[in-house]
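Mind looking over this structure? Questions follow.
The excerpt is restricted to a subset of chains, each kept in its original location.
Think of it as A and B in the order they're written, each chain with its own count starting at 1.
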Amino acid sequence: MDYMEKEMLKAQTLIEALPFIQKFNGKKIVVKYGGSAMLDDNLKYSVLKDVALLKLIGLKPIIVHGGGKEISKWVRMSGKEPEFVNGLRVTDKDTMEIAEMVLFKVNQNLVGMMGKLGIKAVGLSGKDAEMIRVEKKLAGGKDIGYVGQIKEVNTDLLESLIEDDFVPVISPIGLGENNEGYNINADDTACAVARAVGAEKLVFLTDIEGVFVDPMDKRTLIPEMDLEMAHEFVDKGVVGGGMLPKLNNCIEAIENGVARVHILDGRVEHCLLLEFFTEKGIGTAILKEPIFGKDDIYERIYK
Amino acid sequence: MDYMEKEMLKAQTLIEALPFIQKFNGKKIVVKYGGSAMLDDNLKYSVLKDVALLKLIGLKPIIVHGGGKEISKWVRMSGKEPEFVNGLRVTDKDTMEIAEMVLFKVNQNLVGMMGKLGIKAVGLSGKDAEMIRVEKKLAGGKDIGYVGQIKEVNTDLLESLIEDDFVPVISPIGLGENNEGYNINADDTACAVARAVGAEKLVFLTDIEGVFVDPMDKRTLIPEMDLEMAHEFVDKGVVGGGMLPKLNNCIEAIENGVARVHILDGRVEHCLLLEFFTEKGIGTAILKEPIFGKDDIYERIYK
């Protein structure tokens, strides 16, 4: 391929993106960003470049990030052993203090990188402008400290920032009754924010390629499901393991007005663009509208 | 290249477009559209797709079109032989009537195609809202009828439409002292509109690959020039023929505040995208800022 052919191919690619750009123009998109994708600097940069592009071509992205692994590292550094009950981090006052600081470090790192890409990002926690109100969450009836369940998301600050062309980057910290900080699940946060702002799309960047019937067998990837299928997969135990709470989150988001939720492999370079700008997309999509001709999906799953 | 590799390449292309998208975000761009590019339906569609993409990713395009060849055809159909003095069409009342009608046909065809691409285009002539005021232009001191020289462009209507997200498509018709229609040169119109709205870029889609020292020798294409060079090329007769008035137009545009003017080959598919989104661009650029290291350009020209 000579120079001109290559350039022509590029132009062709841009033109193919046209209908996708039109479809999402002016829409709010929540990207839950976490897992391995956040630990590798190249991957991180690739993800943020994708977000920057989405912003520039007219979408309104909001980033929600996690930070579980980093928190554990710093808790250990402080001399404690991280403790979990039912998958929830036991969070005493010191741990919460460490969690807030570590999340801020992660947050500001993302904000700084977005700045480098020419995007005005603003780091937020749920404490800012009392954005995310929580109540204490018990783990199997047991009080495990500053672990919160989201009660309400006040979108005033988000709307104000988005309106003025900033990209909010949100740390999963909530505000308790006495305005003390609470540790909240980043997936839950992304889901609650997406519902509150009326996002068109919610994307989970994960460490897995999508939802599988048999995670060991790549051929059993479920490319898309509607609410009916999603409920069925949950009820029949088709989907299980760590994917279960995430899938429940997806279902909840769809049932609360988000049109489409995607589970992508954040380790794939430019996974966001691949999802937004290709016909088939990647990963698993959970969609509000019923999917026609889903027999082949079922066939593959139940064979 | 398997499917995934291909998709990844596409994502890469979009990401490479990032800095160019940022650079032109919110900027007004005037595209003079004429010549062969307008006679071939595929080419026309390719050009308009490019304009649609530019609009969607945040630029504010304005299209100015010509129609010389079509006008001559219809004049002939009406039983007259088109007549020119110094390259200017002798335009009596009947010819002007035909010209207006033909230009409208061309205009509405572009507007309709833009609509198909999901872009709200609005066809305009210089008569609409008294946008383009002209005075009679003489050809070598001789009155050749309704041929106008632009005196003033009132941008109220353009600003109003652009503000509300429409794409203006302008026919080169001006308004005389008694509000009768005047035939005006489409290149002049594009140039005057670009200056009046403060366009960032003015692009001429032509039937030639750019400005050449020796049009017979493709290797003498001048990729870019600054005002100094452009004046020199005009004064020394380096550039001549049909390119001379166009180059003078470019110079005038630059001298009146347009930052960059480009002469592209409208027959190349996606020529606009190639110009906007590749490092080297195509065709010839005339730039406001001085160009450093222009020795090699001179060397090639004066060898």
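Note that a residue touches a chain if its C-beta (ideal position, glycine included) is under 8 Å from a C-beta of that chain, and two chains touch if they have at least 3 such contacts.
Since this is a predicted model, take the numbers as computed values, not measurements.
Oligomeric state of the entire complex in this file, given as copies of the one sequence with 2 shown: 6.
To be clear about the criterion, only the chains that are shown with their structure count from here on.
Chain A and chain B carry the same sequence, and matching their CA atoms takes a turn of 180 degrees, rounded to a multiple of 5. Chain A and chain B have Cα centroids separated by 45 Å.
Those residues of chain A lying in contact with chain B across their complex are 7-19, 21-22, 25, 49-50, 52-53, 56-58, 117-118, 269-270, 273-274, 277-278.
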